[in-house]
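All protein chains of the complex are present and in place, except for one that has been dropped.
Order of writing sets the chain letters: A and B. Residues in each chain are counted from 1.
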Amino acid sequence: MKNAAAVWDDVCAIREQSPVVHNITNFVVMTPTANALLALGASPVMSHAIEEVEEMVGIANALVLNIGTLSTPWIAAMHCAAQAASRRGIPIVLDPVGAGATKLRTETALDLLQAVPITVVRGNASEILALGGAAAGARGVDSQHGSDSALEAARSLAARHGCVVSISGATDYIVRGERLAKVASGHLMMTRVTGMGCSASALTGAFLAVNDDPLAAAAHAMAVMGVAGEIAEKESHGPGGLQVEFLNRLYRLRRHNLISRLRMEWA
Amino acid sequence: MKNAAAVWDDVCAIREQSPVVHNITNFVVMTPTANALLALGASPVMSHAIEEVEEMVGIANALVLNIGTLSTPWIAAMHCAAQAASRRGIPIVLDPVGAGATKLRTETALDLLQAVPITVVRGNASEILALGGAAAGARGVDSQHGSDSALEAARSLAARHGCVVSISGATDYIVRGERLAKVASGHLMMTRVTGMGCSASALTGAFLAVNDDPLAAAAHAMAVMGVAGEIAEKESHGPGGLQVEFLNRLYRLRRHNLISRLRMEWA
Partner (left out) sequence: MKNAAAVWDDVCAIREQSPVVHNITNFVVMTPTANALLALGASPVMSHAIEEVEEMVGIANALVLNIGTLSTPWIAAMHCAAQAASRRGIPIVLDPVGAGATKLRTETALDLLQAVPITVVRGNASEILALGGAAAGARGVDSQHGSDSALEAARSLAARHGCVVSISGATDYIVRGERLAKVASGHLMMTRVTGMGCSASALTGAFLAVNDDPLAAAAHAMAVMGVAGEIAEKESHGPGGLQVEFLNRLYRLRRHNLISRLRMEWA
């Protein structure tokens, strides 16, 4: 009840303030993540040219870096944008899509973590294990690991870089230091729609823009993902319908949805 | 009634002729704009490599340039394609996404307007203000300005470049010289779906391909966007459903939909 109220406050703030979330993200999820941000009430911007990312960061309230479909010019743009975001003091989300699957991705994610103060790393268990130093064994970009298996890697990553780490899975774990939130809302069918994890990262950017506590913001983003996805699954007949209803539900999310559906606890 | 009949004539012509619309557009909207063109009955082509754009323009009936997610090689390809389109005499639409937000975008749009005869510039009020020389104050790629606020900038831009200017908003204004069309059909929820403005630009290309009067073609495109979007909103429960029903409605648009829904006037 208290958790639902806190999540709801952030949802209302996003709808009122319509924060600009600048995404440098992968080609596969640009459309669905822009739609998720718009449906929630935020204002997405997508821009990756090194000539303009600094200027675009200048009008943004959060920056989201997503390394799926990475290439060299995009890495340079991510560093440039992240430096600008750091100077302006706006929050930065890193989604290390496919870290562990290729050296390029693992190293790009680790380099970004070294170079700039990332506010939240949001990934699946394989990706967090790859970055947290444990044996990864990543298989593509979908995780074969339960999210709890990455909890120690997440704590280690969070301590090393002073960031929040948000692991998505059947239960989402959001950690920094001794604080830990667990979000059990959601539905397995969400893994059969592309861009759900990336949308979680994009929404995390929106929540960070309105909530000064990065751990709470990251957890609230997962809470909204889970509740909207869970209701959407009930209103649909497969992953095609789920993605449609997910956007409808983000747009129409009400306080009572959170009160009745949110399974979230702080440990 | 007369307006509805004129719009309907163009819709029928698009369905019969299936004009090839060559898009050099942004990554976020490629899928939804291709789908919008297909649903209406046009034939989209997407191609951006400088090695092939001239050849692709050679089989196209209209060219649409959209500067969202711009980068240097794409700018060169846009110029190359626009020169080829100009030589062939096929219409060119420019969608100056995010003009005013970054120098790269503003300058790219202005350079294209200088370099080639653009047939129609279609943007939101912020973008038109940025190009028309007025104080822009753009905030990302979504407009914070009412569309009427950009009317003078649009007239100035139209006069300077001999083009039609189409401003989308709660009311759309389509201008050239003394002629002005206003389209009030549509629904606010369309702003919560990514790519609706870009789809308007793409459809403008399809209408230009079948109607020799660029001002009428640009206005008819906005009329169809507005009517299809307005009906789609009534048949859906949020922006997820709206994008689905919008495509359904473009495909199933009937003359009586235009007669009953179109709020369009010439001034």
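By definition in this document, a contact is a pair of C-beta atoms (placed from the backbone, for glycine too) under 8 Å apart; a residue touches a chain by one contact, two chains touch by 3 or more.
All of these numbers come straight from a predicted model, not from anything done at the bench.
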Discussion item. For the chain not shown, which residue from A:22, A:105, A:122 or A:220 touches it across the whole complex?
Written reply: A:105
Discussion item. Looking at the full complex, which residue from A:19, A:32 or A:214 touches the chain that isn't shown here?
Written reply: A:32
Discussion item. Can you tell me which of A:70, A:116, A:129 or A:232 touches the chain that was removed from the display?
Written reply: A:70
Worksheet, complete the sentence: In the full complex, chain A touches the hidden chain through residues 26-32, 68-72, 98, 101-105, 138-142, 189, 191-195, 236-241, 243-244
Response to the item:
Interface residues of chain B toward the undisplayed chain are 20, 27, 30-31, 34-35, 38-39, 43-49, 51-52, 55-56, 59-60, 73, 243-252
